[in-house]
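Here it is, the structure in full.
For this depiction, one protein chain was excluded, whereas all remaining protein chains were kept in their positions.
On to subunit A.
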Amino acid sequence: MAKRLEPVDVVLVGFGWTASIIAQELTDEGLQVLALERGEDRATVPDFSTTHIQDELKYAVRNHMFQAPIRETLSFRNTPDQRALPMRQLGSFRPGAGVGGAGVHWNGQTWRFLPDDFLIRSHTEERYGAGFIPEDLTIQDWGITYDELESCYDRFEYLCGVSGVAGNVAGERRPDGNPFEGNRSRDYPLPPLERSAGSLMFDKAARELGYHPFPGPAANASRPYKNPLGVQMGQCTYCGYCEWFGCGNNSKASPQSTILPVLLKKDNFSYRTGCDVTRVVLDGSGTKAKGVLYRDLEGREFEQPAELVILCAFAHHNVHLLLLSGIGKPYDPVSNTGVVGRNYAYQITSAVEVFVDELMNPYMGAGALGQAVDDFNGDNFDHGPEGFIGGGYIALWTTGGRPILQHHLPQDTPTWGAGWKKAMAENYLHSTAVSTHGSVVSHRNAYLDLDPTYKDIYGNPMLRLTFDFHANDYRMSDYLTSKAEGIARAMKPRSINVKKRKPPYSIIPYQTTHNTGGAAMGDDPRTSVVNRYLQSWDVPNVFVVGACNFPQNPGYNPTGTVGALAYWAADAIRTRYLKRPGPLVQV
């Protein structure tokens, strides 16, 4: 029997980026807010201290900061006719766990989506005709526009101290920024990071080909910074230990380095760690949440009553909770009805390794230190002759030169022994990679549901992922990879190694943790789980926030948009919901 705890105004499931932002906003509103985090407590010092954080084996190889599959995992299959099996090790994606969530171990690549991305179906039909979109693609508009989200993007970028060059400030195009980007209200808060040798070579090659390269937007502070909350950040040291690591210099934006110093001091905020939330508890009518059920590390069950329940966990976990709690109709791919779990998407990546004579100095790196072109992203180019939807950016990132996982070797190098050592010695300082980061369209057969066979440690059905890349994704990725190869060749290398993405999707090798969808936002309750304010259509005192809201996955890293959506939802709660609790959108 669950022990009933003292009620709070708002309970947040998870304590990463979205929970931190929403907690900061709603505590400012005077509400009593509690966050429940499944992982452990973490602070910059001592947990990410520069004295010990550069440990590739512990963090990048042995997955110190991530969800532990022994405690929580999901089952997987490529197609609906297969039987799914549980993942017993992390593979193609690595969800974070612990205070700060994946906001601790990310790289800091902080993009805005393109204005057209939010209107993908209507825009595509308008430009290419209704017949251009294959029937089994379930792509759809977001229910909000870029212009509506602009101020939220701006707030997140200023919170994080993003370093970059704007390409479009109030309609004025800037030559060194991204000319394709949407209108932004002002410049980035900080100038771009120092350029790496690879970035400069990429920039030159891309310009020669007539493309429009620009510095990747980086939540790695290029200068000491004080954000609008007064939180101080140090200047990035280019140590090369961003992805999979916490930042010990307060340079990479994370909840710890941007919000928690203010939030944790508030009397009306609290958090608990080691809490696995297993249900949103509904009243008899099924239209009002009373709170959540959770288990602590000793397995004890608690009921935490709350007026407002906000799901801020990783995409999979939010969807799993909705399914277990019976909020919203589960998606059924056969009848193509229901919404929860629908429109799961991922990202398709590829790379071209480049071996050059020049010294690349790879160990001077930062998570988002790089140069990119957006010429082949979104609908920035004519898709008519290509026959696919979507795109991606092509970039050269200098994220670091870690010894175990961050080296490049020419194609025919032996995998061990003297030959391997010789190739390593010859290439470590003379190699880099041009990578592509492609969109994935949502597809009728890509979805999340409850596994009929496997149960989790609490006896609940496991979340089941059914996913494969589809023809549109491969066509798009091959196109993008060919353009990346063109840039790589223009860098005048001694050799290159083209690594295309080949079918089928494998969940084993790491690709990206940009898992999206399953709780899509939208204007129509028949095709979305939450309305444009990220409020559940079915249970109005439940909000669901994160990459799970993406109706499909554009060709960018998601965190910028996830942060913006958190501000968007918090604003809606502050200015609309609290004044008149109930559905914010009537249909």
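Everything below uses one rule, namely that contacts are C-beta pairs under 8 Å (C-beta built on N, C-alpha and C of every residue); 3 or more make two chains touch, one makes a residue touch a chain; residues count from 1.
Please note the rule applied: contacts and distances are computed from a predicted model.
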"Hydantoinase/oxoprolinase family protein", "ABC transporter substrate-binding protein", "Metal-dependent phosphohydrolase" or "Cytochrome c" - which is the UniProt name of the missing chain: "Cytochrome c"
Chain not shown: contacting residue from A:3, A:265 or A:579: A:265
Full-complex contact with the absent chain, from A:124, A:250 or A:380: A:250
Candidates A:133, A:149, A:190 or A:233 - the one touching the absent chain: A:233
Residue numbers in subunit A that touch the chain omitted from display: 41, 44-46, 49-52, 224, 226, 229-235, 237, 239, 248-250, 261-262, 264-265, 270-272
